[in-house]
Every structure is written in C-alpha cells, then in structure tokens.
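Beneath this line is the structure, given in structure tokens, with notes to follow.
One protein chain is absent from this view; the other protein chains keep their places.
Each chain gets a letter, A and B, in the order it is written, and its residues are counted from 1.
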C-alpha cells in the first residue's frame, strides 16, 4: 500500500500507541466537525434558490420588486389565482398520466425482455442482446425529427400517446433488470419450472417479486425522466390543454407586468409533485443511481 | 414474503458495467432434462422479448434509420414525402455553416464550463458528507432535490434570481460592492450564468454517485492508515481519491455526455441568445428542423451530433479498458 511508505513503521510501545491513537482520534473528530460545518454552509447555500422561490410566491405581486426575505403580507393569492385559472390542473393531469404510463410500460417491457435474456435460451439471443445494447448509445434527442414525422403520420401528435409511446423502450432499463435477474439464484425459479410452472408464472410470481428494488428504481426513474422531459413533449404537444407541466411552464406566458409572485407560484406548483416523489422515495432513488449509474 | 431475503443483490452497490458475459457460463450443472426445459423451442424467449423489441423498433431503431435516410434528402416539415435527393448536401451545408460550428463550440464551451465544477464540487461535497456523522438526509435533500426538478421549474427560478436589479443575485453581488453583470443579457456572460444554474441543478447526481463510491472503500484502510498516523488530508489524498478513480471516470463520461445534450436551459432562459451566444447543438437542430421547417438538414445535424456523442463514449470506453488492468 502506498500510504505505509510515508510513515516510519517503527514498532511502538502499547502506551505510546494508545496516546498517539487518542490524539489522532481527537484530531480526526475535530476535522470531521469542521467538515460538517462547511458542508452545512454549502447545503444552506444550495437551498437558497428554492427558499427564495417559495418566499416570493407567498408575497403579493406588488411587493416582489423589493427584494427582501421578509414577507410583510403573506398570501396564497398567487396559488389561488393559478389554480382557478385551471391550466395547471390540466398540465398536472397530463404529466401524471404520461409519466405513470411511460413508467409502467418501461417496467413491463424491459423486465420481460430482461427475463428472456437472463433466463431463457433461444436463437438470436446474443444478437438481440447486442441489438438492444446499441440502443443505449442513441441519444433520444437525435430522434426528434423522424419521430415527429412518424407520430404525425399516424395522427398521434397532440395526444398523450405521442409522449408515452416513445419513452417506453428504454434500453438501459433492460440492462438494469438483466443485471438484477442475473444476481438472483437460478435454483429458485428452476425449481419452480421443474414443478411445472410456465415461464410467465415464474417471471410473475418468483422473479419479479424478488426484483422489487430493480422495479422501483426503474419505475421511479422512468417516471421522473418522463415528468421532466422537455424537448420532445414541447414538439409533440401544442394544444395548451394537454401540455405537460414543463412544456406548459416553458411556453405559456400567462401573466403580464410585474407578476413575479405568480411566476414563482407556478414554479413551486410545478416542483411540488417531484418534491413529494423525492421525499417518499429518497432512498430508492439514491440506491438506484448508486447501483446503476442511471442518468437521463 | 420472499422479498426480505434478497438484501444481497439489492444491497450490493454493483457497478453498472459488470461485463455482460453471463452468456458464457450458462451451462447448468444439472441433468439434460432441465437443460431441455430451459432451452425450450425458442419461441417463448422471443415472445418475452417481443413487447420491448416492437416498441424499440418502432420508436428508437426505426426513427434512427429513418432519420439517417432523411439526412440525405431535402425533406420539409410541412410537406409529405422525403423530397428531393440531396446526397451529402445537408452534411456539406452543416459542416460549412458557421452557425453549426458556432453551435458546436457553444456546446463544448458549456461542457467545459460545467464539467470541472460539477465533478470537483460533487467530490468535495461527498468527501465532506462522508465525514459528517449527522444530518446526512439534510445533505441529500439540499444537493439532490434540485436534480429531480423539471428544467422548466429550475429555469423559472433562476430567471428570477438573475433578474437585473430585482433578483436575489443582483442584490448579493451589488451588496458585496461589485458591479452587477448582465447575467443573461451579456453575450459573454450568459453562458456562465447558464453554467451556474446547471451546476446548482445537476450536482446532486454526481454527489450521490460519489457517496456510493465512497461506501465501497473498506473502512479498514482508513483505520490502518490512522494507526500509521496518517492525517485526514493524507487519507483523502492517498486512499480516497485514488480508489474513487473508477467512479470518477464514470462520472466524467456521464457528465460530458449530459452536458453535450444541453437544450432545456438555453431554450427557456435565453432562447439561444443573446446573438446566438448560447445556442447549443440541439437548439440548432431544433431551429433548423422546426423553425425553418428543414427536416432533412436537421436530421443531418442530428446525425453529426450523434457522431460527437459516440466519439466521446468510444473515447471513454477505450480509456477505461486501458485503465482497468492497472486497478
């Protein structure tokens, strides 16, 4: 090990060693406390924009031009106005429907495919494997032009399906599932198969329940990606009634003049569902990233 | 109830790149009977693959091929059919167009501005978080929460932060006695502003990757070095950072590719301006394909963009392959 070369390794007496260790320990604890302090400062700094958005949203519009943290007349007027206007509820519905269906579609198709790749033998298996692997390389953004024509030709533009369908086939999800399935002892499902269970039964009743962490990772990530996607839904959804939240926020200018409170209220409302998802699934999300390096 | 028994595979933080070589050792130790059952006739396997493959062909491979074909035609967004054959005309046009090169440069400039801070800060924050005994959930919340917010929300918040004279940043800068930059309006500064926003937004992802990487370093190494009298700084320098090399290389490639794909921030915050100073490659594709209606030319630009991303991935693959034996 490289480290040992830096310190002379003369044998120490036990009391010396203890004293040395104790002082090192104290030093270490002090250092750790400093680290925590510095990081707390950074974390607070990181939260400033979010806090500022919330702060602004709770002010009356007229008072936002004086940039102070103090809210003299806290009000929910901006939120109420937005919700009354109704568009944002439509956008919520669009985002919920498209993201949930996209996530469900991804989990089902990818896990089935991964099951086949992990557990079954058939011709073209290796070919299929590499064929899907190539898909990871293709950034979805390069497909927008042909996809627009494709979905236009079957009259699906300006429907939720235009957003849902293309986000279902996610090559990386297949590999996340396959990797997970490969780690499940084969004896379990082989035993079931010998008892006469069909492939689908094994998949459904044995492998999938065991793979719950992978399912939740893929589901959560597909959901969040679909929810946050902008470029493609921006092209596919031009009817303001069925826009998803990001598209709606990015295109529609509902307010005139100095209406920063309204704008920030819409940002807060747009963020809210994902903050909820985050708080509920915090650990799953972090595990998912750590385990797979999933990135949009 | 079986789910509680599988902490093994769930808990291990396996790196994504375990070699897909499972195909090599699929010979089952048991008898031929089971072997036959498992192999079947082939059709169930294809049946399981079918839903994915159909969607995959329809929405990924199909459009990719169609896009490639379109890039050789003067296809228009507003008229049916492929249009006139263009040969390599669209490619020649893109490669000789100053707009394309300037968009490529803006994209690279954005990557240069965002990648180092996103990696260095994430590493530093993760190292600090490792040492913090308490409040881990708080750090995860603070750094990671922005990452899962929609770009539109992030953009709205930061436009407000950057608003001249009224924005929070403007006040912070002027109260420190500096002249306030025109955050999004100055062609030389707009990209820096977008980079700051992006670092704030996406740092959490790298932070979490580093945290996971740190978990994999055996405690004993620290303990042993501690007994040897190594201070914290030496530990970080001589144990932590070298052992994080794998994580770092993963973070770098994911980050570079993500930065190359930048679109949302520019589209919402600056629309590529001022004076095209923040027009990324994807914004260029968008402008050519959907504002100018020139689908063929946009498809060619998309293909060129794909080549750039592929080159980065290939470069990374070669580099890591070369590194691997030494680790």
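The rule is short, and it goes like this: a contact is a pair of C-beta atoms (placed from the backbone, for glycine too) under 8 Å apart; a residue touches a chain by one contact, two chains touch by 3 or more.
Note that in this section contacts and distances are computed from a predicted model.
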>> When one chain of this assembly is omitted, its UniProt record names it as which of these: "Succinate dehydrogenase/fumarate reductase iron-sulfur subunit", "Ferredoxin, 2Fe-2S", "Dihydroorotase" or "ABC-type sugar transport system, periplasmic component"?
In response: "ABC-type sugar transport system, periplasmic component"
>> One chain is left out of this view; which of A:82, A:236 or A:267 touches it in the full complex?
In response: A:236
>> Can you say which of B:76, B:234 or B:313 touches the chain missing from this structure?
In response: B:76
> List the chain A residues touching the unshown chain?
Replying inline: 89-90, 92-94, 96-97, 100, 148, 152, 155-161, 212-213, 216, 235-236, 238-242, 251-254, 256-257, 273, 280-281, 283, 287, 290
> Considering the entire assembly, which residues of chain B contact the chain that has been omitted?
Replying inline: 1, 3-4, 6-7, 10-11, 13, 74, 76-79, 84, 93, 97-98, 185, 187, 215, 267, 271, 273-276, 286-287, 290-295
